[in-house]
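Shown here: the complex without one of its protein chains, the others still in place.
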Amino acid sequence: MTDAVPALRVEALDFSYGQVQVLFGIDLTVEAGEAVALLGTNGAGKSTLLKAVCGLLRPSTGRVSLFGEDITTMGTDRRVAAGLVQVPGGRATFPSLTVEENLRAGAWTFRRRRALVAERLAEVLDLFPELGSRLDSVGGTLSGGQQQMLALGRALMLRPRLLLIDELSLGLAPVVVERLLETVRQLNADGTTVLLVEQSVNIALSLATTAYFLERGTVRFGGPAAELVDRDDLVRSVFLDGASAALGGYT
Amino acid sequence: MSALLEVEDLSVSFGGLVAVDSVSFAVGEAEVVGLIGPNGAGKTTLFEAIAGFTPSRGKVRLDGEDISDLAPHRRSRMGLVRSFQDAALFAGLTVRQCAMVAQQQAVPVRTWAALVRTPGERRAERERGRRADDLLAAFGLTTYADALIAELSTGTRRVCELVCALSLDPRVLLLDEPSAGLAQREVEQLPDLLGRVQEITGATVLLVEHDLPLVLGLSSRVLALELGRVIADGTPEQVRHDPEVQRSYLGGDPNAINRSGKPATRRRRKLAVKSSG
Partner (left out) sequence: MDLVVVLDWPMHLEFPVSVIFLGAIVGMSYGLLATGLVLVYRAQRIINLAHAQLGVVGAAVLAYTVLQLDWPWPVGFVAGVVAAALLGVVTEVTVLRRLADAPRVIVLVATIGAAQLFVFIAYLILNRIDGRIGGFPLPFDDRVAIGRYLVLTDSHLLILRLVPPAAIAVGLILRFTSFGLAVRASAENADAARLAGIPTRRVAMGVWGLAGAMAALSAICLAPDKGLALTDALGPELLVRALAAAVLARLMFLGRAFAAGIAIGVVEQLVFWNTSSNGVVEVALFVVILGAFGLQARRRESTRTEERSSWELARLTRPLPSRLAADRRVRAAGWVGAAVVTAGAALAPLWLSNSQTFLMTGIVNLAILAVSVSLLTGISGQISLGQVAFLGLGAAIAHQVATELDLPFLPAVAAAGVVGAAAAVAIGLPALRLRGLFLAVTTLGFALVSQRWLLGQDWMAGVGAQLARPELFGVSFHGQHAYYLLALTGLAGAVLVTRTVLGGPLGRTMVAVRDNEAQAAALGVDTTRAKLLAFAVSGFLAAVAGALYGYGAEQFSPENFPVADGLRIVSVAVIGGLGSLGGTVVAAFVVFGVDRLVDVAEVRLFMTAAGLLVVLMFLPGGLAGPLARIRDAAATRIARPTPRTRQASPPHSADKPDQFGRGSSAEAVAEGSA
């Protein structure tokens, strides 16, 4: 596995918003076919890093390569064409477009190849039948879980080689998260490399083999996910029973 | 226990979409009530309707008084205080200034006096500053007092927002996903914080949340919503095992349920071949 070209390699990446430096020398590698979790405290810069990887933001120094190709200065649309697709955080559907239009927006880069668009559309609807029954519904009327499915489905129209997901579980009910996680697991098993940004350690670790922990713009940990759980200095988890006992006085 | 907050047949629709469907419930003094439910269940919309930010049909009563037609700032002055999911506060003000805005309820600003800066108004400003400083100190925010809100992390803003809510002497606190945007270890400190808030105010708390351990640990009572209707109402244990709730919301994956706390399992689940979506 180490001989294969990594799906994503970030080297010594710095990023600043104006005068304020926000990412410090980020080194991160995602091997082809892996599922990697990117965790961290709030404000650590996880979403910023994703945006830099996707080209929405320009790093001040450093290098980003996708399957060996240097994409550091490439525009977002070219990165998408090269197979790098992100599902942005916060239910990134287009609320006033119908479900079908949302999915077709995902197919914009190959919109002229009608047969291909139809084929991909069928694939996505097969994966998310709930969307199929609501093709003409306007995106904003879907529930949160369906919207997240729609966002994921739109990304899948492009058959990404590397899929970045920002906060899959945010604001979603557990039963929905379970469903989405299952889908992502299957995608990963079928060969799509996945990088998942998450707040919840437990959710991320149920999916990923490798984890990175970001704190205040630097990588504090990078390695097997199982080892991260034992790092109490990073992930101070509290036993649920203990918490209930301590809280007994307040309910 | 007499009802402090009563909601009667409250309905909210946006165009053709019914977000809240004839919801009725009552909450008493010093209760902590959790609201859970899938997205689209109408929880945040319900809060917005109770607080007056969204037009609605039906009645809302605070301590027996009908507040259904009052503007949001009026309801707030009567003691019905809400928080916001993003705790955005006021980017251009410092923490201390935010706290002082909140104090303008307890120590009102008289417009004409403020325009010419009478000694009386200057005294009032000092009073507001004192009260704000006291609250900031009680919550450990003194070092941030002169920092601009725009420069704070979500967690610190959340504390600041709670300080502001406290300044209004709330009788009912509507907390909309207080753990949103917080990292796991910050979430684990929330119960402590909210506990202190309740101690100080004796307020009734209504809490919308997805982080189950947090909700179940904090609440004495839980309401489950789905599609704008209340489908369960009881103790956390009762609601948690309610079959309707299980079906619509909890599902069966322990890791999805227990977002904080020790991971339920370290094994990767075996991939099942799915026959349907």
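Should a chain be cited, it is by its letter among A and B, assigned in written order, with residues numbered from 1 in that chain.
Criterion: a contact is a pair of C-beta atoms (placed from the backbone, for glycine too) under 8 Å apart; a residue touches a chain by one contact, two chains touch by 3 or more.
Since the structure is predicted, the reported quantities are computational estimates derived from the model, not experimental observations.
Of the options A:K46, A:R120 or A:R161, the residue whose C-beta touches the omitted chain is A:K46. For the chain left out of this panel, the touching residue among A:I26, A:L39 or A:C54 is A:C54. Residues of subunit A that touch the chain left out of view are 17, 20-23, 41-48, 51, 54, 56-57, 75-77, 80-81, 85-88, 92-97, 101, 104-106, 108-109, 111, 151, 154-155, 158, 216-217. Those residues of subunit B that touch the chain absent from the view are 48, 51, 53-55, 71-73, 76-77, 81-86, 88-93, 97-98, 100-102, 104-105, 109, 111, 114-117, 121, 125, 128, 140, 143-144, 146-148, 150-156, 158-159, 164, 167-168, 182-183, 186, 189.
Heads up, the rule we're going with is that only the chains that are shown with their structure count from here on.
Partner subunit A is touched in their complex by these residues of subunit B: 17, 32, 37-40, 153-155, 177, 180-186, 188, 191, 194-195, 198, 210, 212-213, 216-220, 248-253, 255-266, 268-269, 271, 274, 276-277.
Considering their complex, residues 40-44, 126-130, 141-146, 169-179, 181-182, 185-186, 189, 199-203, 205-206, 226, 229, 235-240, 243-244, 246-247, 249-251 of subunit A touch subunit B.
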